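Heads up, one of the protein chains got dropped from this complex, but the rest are sitting where they should.
By letter and in written order, the chains are A, B and C; residue numbering begins at 1 in each of them.
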Amino acid sequence: MEHSTVVESAQHLTHHVTTQGAALGIIALLPLVGSFLAFVIGKKNRDSAGWIATLAAALSFGCVLNYFFALPEGGAFEHRVFEWFSAGNISVDFLFRFDQLTAVMCLVVTGIGSLIHLYSIGYMAEDESRHRFFCYLNLFLFSMLLLVLGGNLLVLFVGWEGVGLCSYLLIGFWFKNLSFAAAGKKAFIVNRIGDAGFLLAIFLILLNFGTIDFVELGQRIGGASTELYTLIALCLFVGATGKSAQIPLFVWLPDAMAGPTPVSALIHAATMVTAGVYLLARMHYLFVLAPLAMVVVCTVALLTSLVAALIALVQNDIKKVLAYSTVSQLGFMFLAAGAGAYWVAVFHLVTHAFFKACLFLGSGSVIHACHHEQDMREMGGLGKIMPWTAATYWISTLAIAGIAPFAGYYSKHHIITALQTSGESNSLMLAYGECFATVATVVAVLTAFYMTRSACMTFLGSYRGHSHPHESPKTMVLPLVVLAFLAFVGGYLLEHQLSLAGYLHSVLPVHAHGESEGFLASLLHSWPGFLGVGLALLLYTKLTVVPAKLYGLVPPVSKLLADKFYFDEIYDFLIVKPLYLFSFGLWKGADQAVIDGSVNGTAAVVDMTGEVVRVTETGQLRHYGLFMFAAGVFITIFYLIL
Amino acid sequence: MEGLPLLSTIIFLPLLGAVMLYLLPVCKPASDSDGEVSRYTALIFSLMTFVLSVILLVAFVPEQTDMQFRESASWIPSFGIHYQLGVDGISILLVLLTTFLMPIIILASRSVKDGVRAYLFHMLALETAMLGTLLATDVFLFYIFWELMLAPMYFIIGIWGGKRRIYATLKFVLYTVFGSLLMLVAIFYSVNAYAALHGEYTFDLAKLQEGLVLSRNVQIWLFAAFALAFGIKVPLFPFHTWLPDAHVEAPTGGSVVLAGVLLKMGLYGFIRFAYPLFPLGAQVFGPYLALLAVIGIVYGALVAWAQSDIKKLVAYSSVSHLGYCVLGFVAFNVASTTGSLYQMLNHGISTGALFLLVGVLYDRKHTRLIADYGGLAAKVPVFAFLFLVFTLSSIALPLTNGFIGEFLILSGSFQTFPILTAVAVIGVILGAIYMLGLYMKTMYGELDESKNGDLTDVNSRELLVFTPLFALVFVMGIMPGPFLRVMTPTVESYVQNVQAKMVTVAQEELDYDFNPAEFSPDTVLSKRRGEASPLAQVRFEGGLQ
Amino acid sequence: MANVSMVDVLFALPILVPSLGALLVLLLDVFLEENWPRGIFTGVVLVGTLGAIKYVSDASGVETTLFSGVLYHDPFSVYFFLIITVTAALTLLMSEGRLRQEGIENPGEFYALYLMATAGAMIFVAAAELITLFLGLEIMSMALYCLCGSAVRLSRSSESALKYFFLGSFSSAFLLFGIALLYGLTGSTQLEVISENLVGSNSFVVAIAMGFLLFGFIFKIGAVPFHFWAPDVYQGAPTPVTAFMACTIKASALGAALRVLWMLFVENYEYYQIWSDAVWMIAILTMIIGNVVALRQRSLKRMLAYSSVGHAGYMLVAFLAPMEWGGGAALLYYIAGYGVMTIGAFGVVLAVTAAGAQERDGDDITTFNGLGNSSPVLAALMTLFLLSLAGLPPGMAGFVGKFYVFSAAVSGGYTGLVIVGVLCSAVSCYYYLRVVVAMYFIPAEAGAGDASVAPTVGLSMGSALGLCAGAVLLLGLFPSFVYDSAKLIVSGLY
Partner (left out) sequence: MVSVNHYLILSLLMFSIGVTGFVIRKNAIVVFMCVELMLNAVNIAFVAFARMHGNLDGEIAVFMVMVVAAAEAAVGLAIIIALFRNAKSVDTDDAAELRL
């Protein structure tokens, strides 16, 4: 597309009819207050904490609904809380803006958030410090809402870092286990690497456009060089890779499963990790001006989804499977964004939130039932014992597999279509579009396969474990059912009834897409899902010996997959260890030896000079006379006469 | 308030308190064996000082960009030296920081068992010196207070310090003296150059700023002398090695005051003296200072990571944080300079609090090694919570104070030094690595019952110490407006003035060159012969035509 | 010509009072009982001298010389009379009752010699004529030689006397030769006449004469390379004598040197070049060597001796800085400040070194361990004096003194010299602070006898130290009082 067209469209997409004065802050404030109350009151009465937190989340959801319904088409609400800080040419308002994109995000965050809060009441019922847990969980909701409500990059960044902190706290919630705490730290630090890129992007934007307000920025965009846009876009993408666990910064997410399972569902599946996708959607007008960056996004996303899917194939920890699946699905969302179909990315974000939250909660239910056993080899046959969990899990599996009419199908189908047509808007993608689409289809097959595998291993067959599993309490089942329902019909509703594309077209570029297909066609289009599911069912219910044989077929490959492509080890070996050794060397070598050495050395030299000169003090009268006389003669001759 | 010399009162009230400690009979060791009365006396005086400085802040007019509450009295007329004070948007918040931290330090002095009275005496004397340094607008007076800061700190580290205290304190004093004495020479040179041009000696900063005309080469030398003195104090890489030693050996209060206020004096010196007096020198040195600052940021963070001693870690983190402050200032635009000033306050609060926290641990277990702790969060949750909050403030998490400063600094300096700032951003990552690493190793994991099973959580007195700091972390992070508004008008006009000088003087480009031959007496003779005309007229004015 | 008027005698009273006082002490010693209060009497004499100085300074309207051009009678002399008398009085005050502790067995002689040295110092500084100058120098020196050896039973005392005596006579012989050469060149020993006639003389001979004069003066000032005697003599001599030498004698030597050398060579621009080159070198060497060697000393008196060498270096910097830009005035101020802080420091050493400690390294730095606990006031005072010597606030006199000196030197274009000076000053902080370290940071060794026992500070010692401390603070806080008058005084010289 022509530069001017793109710029025009960007300006158009940020041209809202804004309504001032809506108390948007209350949406975020409720969970913050909830967080405080959950801790203070929960400290006295542990059981109240969960209900308080859930109430806060639900109230917040109510607020969001209120604004959602009040939001006029093509309009936006704005809430300028106060001028945050200003100095020189930098002025930042604490600004909330509620437009269609935010509305979708808020609904997901508070809606699913409320469900997961409710679920957690049951899940955490026995934990000693659950008041702390709910405090953190509500705090997370607060941060996430700041992130999506933020009307400028910095408020977004506040939320961005805030969710990072909550993630850190929640991953390390059981901090007595040092490896859990370490996982939290790792998450935070890897995120920080991304944040550094994000910060640089903010600086670049501020320097070149003089504003970080999304609307103003959209209006001012244009005129700068493509290189600059590419640089900014790439910096933003670095930030996104950190938060949304893309290569090369995805390593923290699997470790993050150390946290309680509801946390994994809420933070590491449904909401926080999608923040990167949200960021790309938010800053779409910058990305469309940087075609090269879009290709990079696509490439990284494709690679991530493939690698993660491959790893997921052989994991035995139920949560690890889901974690890698999340990484892979996030890759799908970025694929959509990279292809220029931002609304599709958001679409997949939403559907993914439905089914992945359901899956995680389901796995949580299983883990809860099996007394914190996470290894699928120790499960099996749970379908009979916990039918609700099994049913919802299966529905979500089909959804993620992309089988029509389950939710996942619609968003996935759009993604592959968008890839195929990406060349239309981005000439650099012309050559690769088909190729990307093909690989994405393969990943879709893999996804269907490994998810079905996990469902089979967990719920089918006979129980292999040693504890006495039981169905979870109602507070846990209810959210499962709701989410499963959404995973079932959510995609269809958003595609046909509610028309997400139409809803978002005032804020995101929505390209005309083919008319809606019939049900049969959609079934036909879900062949990758059928293929994956079918294959997995075959292998894990009928030919149960085959998987082990396959696994042993090419040991290096399976080992490579099982060991997650050695990402952690490589990072450790190439970056972390050398850097630590370097630091240590810097301290001992540079700091103590050279720098401090030269300081102390100077002192020592002066001291030694004193010692040397002291030799002249012989105490002998004759020497003194001689020295004095010689010096006198010397001075007289050298200075006075010469 | 008319008629009351508010600034003088603020400066000397602590000293009065210090003297009272020895004069009041109730403070005598005989009647006050555990030093409790002395502590209260000192606390009252430091609180009074704080109240006065709050009054000062209230009465302060932010829009007025020049010195306020001026006081001036002739002191050494033959050299044009005045006892001259004033406060502006740059110094006022640092004054408040000083007066705010001192009561906290005194409250936290419970860990000092022997010689409480002397300890408090030195602390209060130190407060006087620091306040004087911040409020003096006469270069000579500034220098006196600047040097005066050394003696109390020397005793605080030397008497109440750790094992290697003698080494640390001597190093601290000698290193600092070494730098500041060279600055003294530069002061002489400037004053003489001024006298040569205007026929009168003056140490009045405003007059010097206005009337001092020096060539680029001379300014480079003079700026270098100032920069050395201030750079050592900051401390700028590679002049920082005294700091870890001093911090590790100093008692808790000493560390707090060292990190909280003393280090800021170096940067304050840059802001108040080095830049306005020698804008051309500053122009030349600016990028190099920025480079050193950025090296300091990354280097300090890396070395902090390698530490096994908590205090040393925090000390090196100070090197890193002060690097941000310096970077922000030398980038020299309004945003970055404001950020730099703001970050000085933040660093005072968060690092001060971290040292206090380490002090809490040290008081109980008498070790500062990270390896001796672990899993404390379960045993001392309140402590862990406070530690977390200040850690987050230290790594500049948004909505804590550190973020505002760091963002302003980085985004501001990005406009001047994009590449360097990009490198400095690495410090953001490294900061998380070493601080969270420290937090994890001390607070998380299994508690070693045999070692730390008897650890008690912060008591109410300690809580009282931390509460104001805790509150400020968030107040300054969420509502920085009131703080920034106090300083921005001054900073704006300050940056404008100095930048204007950099431009205009650079255009006039004097032809007088710095001549090393001037170091030898050869030239003096010839000048002496040039009849009664003051020698400097030849040296300084000659270049102006 | 040879008319001795009553006015001359009156104006010479500041010199005559101590001289007569010295004789009276000797006389009374014969007639009065063994333990008559000689110290008080000597004090009264010095107070009388102060009165005489007051009288002279009030009366001095017209500048003139006394006894037909033998002694100057001008504000410069009066200033130095004052410094000499005050420092002598302070030293006397602090040594009251401590002579026996220092091994001085014949107090009568001690006080007589003390007064005589004071009188000699005054003649030295006021001399308007070179033979008088020489006589003043010898009167002062001879008395000092004896004072150094006045602890007759202590071998260190006799050794220091021996060294001082021989090296002193050696250097005065050089000075005398210089005088002879000047006399040969100009036919006069009157300073003013010499100054006039020197113009156009054989510069080779002038240079040699200058060298010989410098030899003599710099020896007494104690600057490198004629400083070798100082540490040995300072260490060996009884502490009051050391203090007296370090302050009073140094002051008078500097005063005399300032006047003589300035009048003879500096005012004659012809010779300024060679003169300044030489003094430049001497000043640098003095600052460096004095301060650097002091780093390694363990004996406190010896360390203070080197420190006094270092300070001589700073003073030579002032010497070099042109007078019209404050060099002379800075020097005058510095001498005053240096005087009180050095006396104070030696006073504390005197108080801390216990009786009979002379033979046993009683002034070793370890003696000071734990002084901060056992005797906090004494330690605090010592800290003040040491900080002042180091030139750090709150030791204000030393700081302001250095400020004046270096500032004048920078005006004079001696920036390089000043840089060396401040660096040496930084080095000096180390050894001064080392004493503070000992006093406060290192506890006294258990059972180390003298150290752990709090030293007794009597009324006289207390008041002397108090006066010194007060002077250190006041001189520094209100330096204009001294400096402005010093400026006026010096302006009379050129």
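Please note the rule applied: a residue touches a chain if its C-beta (ideal position, glycine included) is under 8 Å from a C-beta of that chain, and two chains touch if they have at least 3 such contacts.
Remember, predicted model here, so these are calculated numbers, not experimental data.
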Missing chain -> touching shown chains A, C
Pick from C:156, C:402 or C:487: which residue touches the chain that isn't shown?
C:156
Using the definition of touch stated at the top, determine which of C:37, C:184 or C:492 touches the missing chain.
C:184
Among C:49, C:65 or C:235, which residue is in contact with the omitted chain in the full complex?
C:235
Full-complex contact with the absent chain, from C:80, C:111, C:170 or C:275
C:170
Interface with the unshown chain - residue positions in chain C
131, 134-135, 138, 142, 145-146, 149, 152-156, 158-163, 165-166, 169-170, 173, 176-177, 179-181, 183-184, 187-189, 231-233, 235-236
Missing-chain contacts mapped onto chain A:
614, 617-622, 625-626, 629
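The working rule: only the chains that are shown with their structure count from here on.
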CA centroid of chain A to CA centroid of chain C, Å:
78
Quick one: chain A and chain B, Cα centre-to-centre, how many Å?
39
Touching at least two other chains at once: which residues of chain C meet that condition?
277, 430
Chain B: positions in contact with at least two other chains
174
Residues of chain A touching chain B in their complex?
82-90, 154, 157-158, 161-162, 165, 168, 172, 175-178, 181-182, 184-185, 188-189, 192-193, 195-196, 199-200, 202-204, 206-207, 579-580, 582-584, 586-588, 590-591, 595-596, 599, 603
In the complex formed with chain A, which residues of chain C make contact?
162-163, 166-167, 170-171, 174, 204, 207-208, 210-212, 214-215, 219, 225-226, 228-229, 231-232, 274, 277-278, 281-282, 289, 292-296, 427, 430
For the chain A and chain C complex, residues of the former touching the latter:
603, 606-607, 609-611, 613-614, 616-617, 619, 621, 623-625, 627-628, 631-632, 635-636, 639-641
